[in-house]
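The complex appears here without one of its protein chains, the remainder shown in place.
Order as written gives the chain letters A and B; numbering starts at 1 within each chain.
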Amino acid sequence: MLKYELVVVGGGPAGLSAAVEAYEQGVRKILILERDKELGGILNQCIHNGFGLHRFKEELTGPEYSLRYIDLLKDTTIETLTDTMVLEISEEKVVRAISAERGYMEIEAEAVVFSMGCRERTRGAIQLQGDRPAGVFTAGTAQRFINMEGYMPGKRVVILGSGDIGLIMARRMTFEGAKVEAVCELMPYSNGLTRNIVQCLDDYEIPLMLSHTIVKVHGKSRVEGVTIAKVDENLRPIPETYRRIDCDTVLLSVGLIPENEITQNAGIAVDPRTSGPKVGELRQTEMEGVFACGNVVHVHDLVDFVSEEGVLSGRGVAKYLKGELETTSNFSTANGEGIGYVVPQTVNMSNVDDQVTFYMRVRSVYDRHIVRAYLGDTLVAEKKERKFLPAEMVNFKIKKDILSNLADGEIRFVVEEV
Amino acid sequence: MLDVCIIGGGVIGTAISRELSRYQLQVRLVEKNEDVGTETTKANSGIVHGGYDAKHGSLKGFFSAKGNAMYPQLEEELHFGFRQTGSFVVAFNETQEQELHHLLENGIKNGARGLTIISGDQVREMEPHLSKNITKALLCTTAGVTSPYELAVALAENAAKNGVEFTFHTEVRGIEKVEDHFVLHTNQGPIEAKVVINAAGLYADRISAMIGQDDFKINPKQGQYVLLDKDQSFLTDTVVFQAPENGTKGVLVAPTVHHNILVGPNSDYIDEKSDVSTTQDVISKILKAGSKSVDAINTRKVIRSFAGNRASSDRHDFIIGETAVKGFVNVAGIESPGLTSAPAIAVHVADLLKEMGAELTADPNFDPTRKPYQRIAELSGEELQNLIAEEPAYGRVICRCESISEGEIVDAIHRGLPITSVDAVKRRTRAGMGRCQGGFCAPRVMEIISRETGLSMEEIVKQGEGSYLLTKRSKDALERGGKDA
Partner (left out) sequence: MSKEMTCIVCPLGCHLTLEPEGESFAVSGNKCQRGKKYAIEEMIAPKRVITSTVAVDGGSYPVISVKTQAAVPKELIFEVMEDLSAVMMKAPVQVGDVVIANVRDTGVDVIATRNA
């Protein structure tokens, strides 16, 4: 049987950065398993720019960002297997995988990093009703067809959901000669970055219809149109506002879900708030020696923070292999008023260098608000922003010396008025 | 000149084609769509009923118990997917309990097997997630679930192997009786046959009217369904019907043969035979009604909703037999329990041909078996090692949600029926049936179809004519390159 100190499941930005960091911390026998034919994950189809401003201090496209990491592997002993699918991981951390080239493999791992990323929510998941013609794509599928395979999925497009992928695809399809009729967003605010609304929609006079949804898809063979409607405050369509838009294509950009089949099959529970495994400060899961990072833990909006999580898990792996990873925890975290989730879910202070970054998402748009962290009734720290948006992950850093002075317990994060 | 031409490639037409392939006959099946099982057969409950429900004395009652008994052997021969899960008809009150006794009596008369009435506690002992409000249930141990479109494909592939011809994209537009035979006028030219079997499902009335037999009407009756994620399979592994109350049948919650959970259907007459749209209103009602039997239906676990139309006739029973026009056989109005009855109906139609004077000589080369798929998700490590060593394509996973390999997809494409659509591959291999609903794998499935069949990416459809997926290459340079090559 093959033996490795670390097996990384998924060679996208999270897995690459975890492997590189573990290597820098002294781990030598590392194997990255990637199911696609090349490393880089979803970044390879994200050909737009805006990546890497935090990590590399310059603006890169997706493929350039992943290449930076792939290049880092060259001077290391890290091994990679592409076109390789992990089937499952046993409790003894035996990884079962297959590939056309190598057949069936069993790999014994001392530590495992899960970095499988996420997938898109589909038509079924949002219960979009009406006919079932061809021409309804998730935005990511359309992105792959255009940016990787070199095909156009349609000519006249309505996009449901204003997440960043939807906005980026509105521009991308316009560039390639398609007409984007509208972007409908169920919520009264966009789920994408303001910058993308400006440069992807406003630049090309594509209407962003907030508080609107598609109530019906029309067309027997291929999409012929959609009926859209304004929604009320309970997000229910208002019948008087029904209106038909002719189009041949519907793109869905209605959210992402961490992909945790392998995690769950290994017996690791998934946190219903994040749809990912519960993790500690170094992204250790509840299963000893198993770590998780990136979109498999919770959906990020910037790849820079995916890489940052990869670094944490790489450090965790190194500590674990040296027998230095403390498994108990001093703090658990909780999402109070206005907060959807908090990652990490537990913190052990002896694994912390100088600060802990808590990632979280607010539940709706908050102007003139502040996010505060409490332990019981004690205010621990606070985070100010001009505006909190559900689309933009909140990075809440708390210094080690502040946390060290606290008694163990639950840190609760809440949104409060200024 | 054909001995027999079957119109319609649903589960009835394909079952008849396979049954007739046992004999030395020239048989052709014509289908207007690009594949078998693309209409009613594609979207129904997939239940192999116990045979207690349909009224004794009706054709439905006669064929359903018989058909049920044929499934285990059929599965052994053809490997389409059948599990004898058993079924409950659950009662929540005394009126409904009365109904259980009526069903039991009726079932015994029909020859149904494995029927007992059990208490609510016994029900929950078998399926702990069923409602506490269930007071009694009729248990039928011989009921089961199948995959109707995989059955139609299996029947057709086996029939094709045994000499039946299949022509797709072939729509019958007129039928003429000329002396002792028929001329079928189709969009692909005329077809001559001594016997015509009308298994045209929703359109059987129109076909029958083409030779002047317009004594029945098919009224499409819509059923909408909701499919839940596989991780909800704990809810029940037994089919759960609700006892009828005030003339309405309630909603069923059932495991599928592939371990998803199916909830539905409604049952409403609609105007247009091809309308398979779903509506939020009906879907919500179905989910609500289903929660009566199973408490914990989680609407966030819905991965797909869909609708199918049943070929319900105004005679409210199956219409099976030779018409006043000699040699023209109707097999029409086959609504529930039509799937269950299909194998028995097929045997009956063969007998009918004999009665009509056709010479049915057994074909000594008839092979009743169809090789099963090598499903990598079901293989051990050693089996995988051997399989991939022999055929590396089995080591390449295409559909991640359902763990379907390229090897399985290539196999599906080369089984005797032409493959031109993504959905045809999906129905055969389950690639694209999982959580992501084809988001990841559809582009790769298209590439494999294109490579294996020579169709261009733009020619590959989702399902049916005009359901193209891609409009053109994104770059002029690629369009040019394509033309030069």
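Heads up, the rule we're going with is that a contact is a pair of C-beta atoms (placed from the backbone, for glycine too) under 8 Å apart; a residue touches a chain by one contact, two chains touch by 3 or more.
Everything numeric here is computed off the predicted structure, so don't read it as measured data.
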- request: Would you indicate which residue among B:I118, B:A393 or B:L478 is in contact with the undisplayed chain?
  value: B:L478
- line: Answer key for A:R28, A:R195, A:R243 or A:K322 versus the chain not shown reads A:R195
Residue of A:I78, A:L302, A:A318 or A:A381 in touch with the missing chain, whole complex considered: A:L302
- line: Per the touch rule stated above, chain B touches the missing chain via residues 473-478, 480-481
- prompt: Please identify, in ascending order, the residues of chain A that touch the omitted chain?
  reply: 37-38, 44, 47-50, 53, 59, 61-64, 67, 146-150, 175-177, 193-195, 197-199, 203, 302, 386
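As a working rule, only the chains that are shown with their structure count from here on.
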Query: How many angstrom between the C-alpha centroids of chain B and chain A?
result: 38
Query: Which of the residues in chain A end up touching chain B in this complex?
result: 35, 83, 85, 87, 96, 98-104, 106, 119-120, 122-125, 127, 129-135, 138, 140-141, 144-146, 149-155, 176, 215-217, 220-222, 248, 261, 264
- line: In the complex, the residues of chain B that touch chain A are 227, 231, 274, 276-280, 283, 299, 302-306, 376, 381-382, 384-385, 388-389, 392-397, 400-401, 403, 406, 435-440, 442-443, 447, 457-458, 461-475, 478
